[in-house]
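A single protein chain has been removed from this complex, and every other one stays in its place.
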Amino acid sequence: MADFTSSLYNMRLMDELACKDTFVHKLHPLIKILTTIAYLFVVVSYDRHEIIGLLPMLFYPVVVFFLAELPIKQVLARLLLIEPFIIAIGILNPFFDSQVIIVGGFAISRGWITFASILLKSLFTITAALILICTTGMDKLAAGLRMLKVPRLFVLQLLLTYRYISVLIEEVSRSIRAYKLRAPQQKGIHPSVWGTLVGQLLLRTIDRAERVYQAMFVRGFTGEYYTGADTWVTLRDVAYFGGWLSFFILARMVNIPLMIGLLISGVIS
Amino acid sequence: MHMADALISPVIGGTMWVATAGVAAYSIKKIQDDLEEKKVPLMGVMGAFVFASQMINFSIPGTGSSGHLGGGLILAAMLGPYAGFLAMASILLIQALFFGDGGLLAYGCNVFNLGFYTCFITYPLIYERFVKKGISAKRIMAGSMIAAIVGLQLGAFSVVLETFFSGKTELPFSTFVLMMQPIHLAIGIVEGLVTAAVLTFVWKARPELIEKQISGKISGNASIKRIIYGLAIAAVVIGGGLSWFASSNPDGLEWSMEKTAGTAELADSGGIYGILADIQSKTAFLPDYSFKNDGSVSEEQVSETSAEVAWPAVDAGTTVSGLLGGAMTLVLAVMIGFFIRYVKRRKKKVTA
Partner (left out) sequence: MSHHKLETKTINYVYPDGNKAVKDISFTIHHGESVGIVGANGAGKSTLLMLLMGVLFPSSGEVLVGDIHVTKKTLPLIRQRLGMVFQDPDDQLFMSTVYDDVAFGPRNYRYDEKEVESRVFQALEMVGILHLKDRPPFKLSGGEKRAAAIASVLSMQPDVLIMDEPTASLDPRSRRRVINLLNCFEHTKIITSHDLDMILDISRRVIVIKDGEIAADGESAEILADAELLDQCGLEVPISLQRCPKCGERFLTGRS
């Protein structure tokens, strides 16, 4: 349960990264959302045995990472925590598809190809989501969602959840810490306190929600969520999206690495 | 149990997104119609609470392991199905964006698996059925246990279906099911116990919080629930149907596979390659799961499809080129990255 502090730290880090002032950060959130969706869509559409053709998709995260000056180590550390589940599912593939194929002179089970494909795809897709939030931030993302016509009620509720996560995490971790100081041998919390510990937190949460509601109420909240004016999408934003989209489609339709390889081997031979 | 983007296909992802969006839109409308906007801060703060609680280790004595809370049932019990569903959706979105826990294309799947079944199926049909006759610790326990277990089984099975129909892994259906269901049975038991403990405590401390959710929620919602179920079933049928269609046209697939594999000399004419690559990409957009791993397809088909899987890298002549090109691509990508950084650093030095 050291999860608490590291999760909090993680979210704050992302928040801070989102405040940077690079080209990518200044792009319109709607564009970044659409680009991310296009990227994910294309990556996910690759066949399960495709690896070489999938590689060019690496360009997107690499370029954005460096353009947005994101710290590679910290952001990708996240990936290591998520991979276990994917690895668990992926690692079974070699056992279930023992079709042998020849790759570069070596005979391996095709299942390994599938496994590698899954790993690559997960690297790409998770990174894409992380760079979206690291270059946009929750606030601007919410504005982007509103422009996509996501109902305001949901957006407001999403923002509130986000806002209070740090408060709640601190509250919960305080409770757990107090518990652990009196039950040092235990790894987690004992069933005898499941109800009372979590229940108390729940009740305090409800009381807090009531107070937040009152605070909103006395400032005129009636259910509608009004925000400032939306910013316009510029030509530069459209060019960014158009450029990446063209690249994604090109990479999907043409096996770029293969062409490069043939070019090189053609040149050599 | 969060699904990653790497495991799904665009069709499945898209279908579940549509289903989830439909249910969410309906929930929002319901909340607005019932003038329950007061719930918004409650939804937000409860969402944050469940998010934080998911990190708590509930130790199971005697086993040395621990369980965690999903929270769908507690959200539904405290907020009602509609608000609970939306709160769950927020939690999952934040997890997907900030922690990479669950993909963005798979978001629709995740919200459905973790939110729909608990809030709209097990909560009203199981939990409420137990407590509507009168609340007691026993009833809460029984209702929570069964609702949690069933909810998680449904969710886990959904994961299996979604992964299977996406065709991005070789995992046979039966093996996957045998893996997922028992694990989630155990998770469901823990969830049920924790939920029961918490709800019982809340009921004893502030009974009105529990009671006001139950009254008037069951009757009158039957027809609405039917609409939701209809939506969900339609989504699954459409998604499944499309997948079926794709694989039941092996002729089309085989033909294009043959054609592409047959063109070993790809450097020839860009024109033909372009068209064929076109066909290849189109067919690859549809999931290509097949039953061949279940052994229910003829030998012939197996050897045929495996002989010329539609990418040139398998062919002897192009394998080396493929690997070479792949390596070059990686090198190029890294170089571009460093180049960008170099340019930026230089710019900073100039302006500094």
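Order of writing sets the chain letters: A and B. Residues in each chain are counted from 1.
Following the convention adopted for this analysis, a contact is a pair of C-beta atoms (placed from the backbone, for glycine too) under 8 Å apart; a residue touches a chain by one contact, two chains touch by 3 or more.
The structure presented is a predicted model; accordingly, all values stated were derived computationally and were not measured.
J.: One chain is left out of this view; which of A:55, A:68 or A:159 touches it in the full complex?
T.: In the complete complex, the chain left out is touched by residue A:159.
J.: Would you indicate which residue among A:115, A:221 or A:248 is in contact with the undisplayed chain?
T.: If we include the chain that is not displayed, A:221 is the one touching it.
J.: Considering the complete complex, identify which of A:80, A:107 or A:229 is in touch with the unshown chain.
T.: A:229
J.: Which parts of subunit A are in contact with the chain that was left out?
T.: 12, 15, 138-139, 142, 159-160, 162-164, 166-167, 208, 211-212, 214-222, 224, 226-229
What we mean here is this: only the chains that are shown with their structure count from here on.
J.: Where on subunit B is subunit A touching in the complex?
T.: 2, 4-10, 13, 24-25, 28, 31-32, 35, 37-38, 40-49, 51-53, 55-61, 64, 66, 69, 74, 78, 86-87, 89-91, 93-94, 96-101, 103-105, 163, 167-172, 175, 193-194, 197-198, 200-202, 205-206, 209, 266-267, 273-274, 277-278, 281, 284-285, 288, 293, 306, 309-314, 316, 318-326, 328-330, 333-334, 336-338, 340-341, 344
J.: For subunit A, which residues count as touching subunit B in their complex?
T.: Residues 1, 3-4, 7, 10-11, 14, 36-37, 40-41, 43-53, 55-56, 58-59, 62-63, 65-67, 69, 78-79, 81-82, 85-86, 89-90, 92-93, 96-97, 99, 101-105, 110-111, 114, 117-122, 125-126, 128-130, 132-133, 138, 141, 151, 153-154, 156-165, 167-169, 171-173, 176, 186-191, 194-196, 198-203, 205-206, 208-210, 212-213, 216, 222-223, 252-266 of subunit A touch subunit B in their complex.
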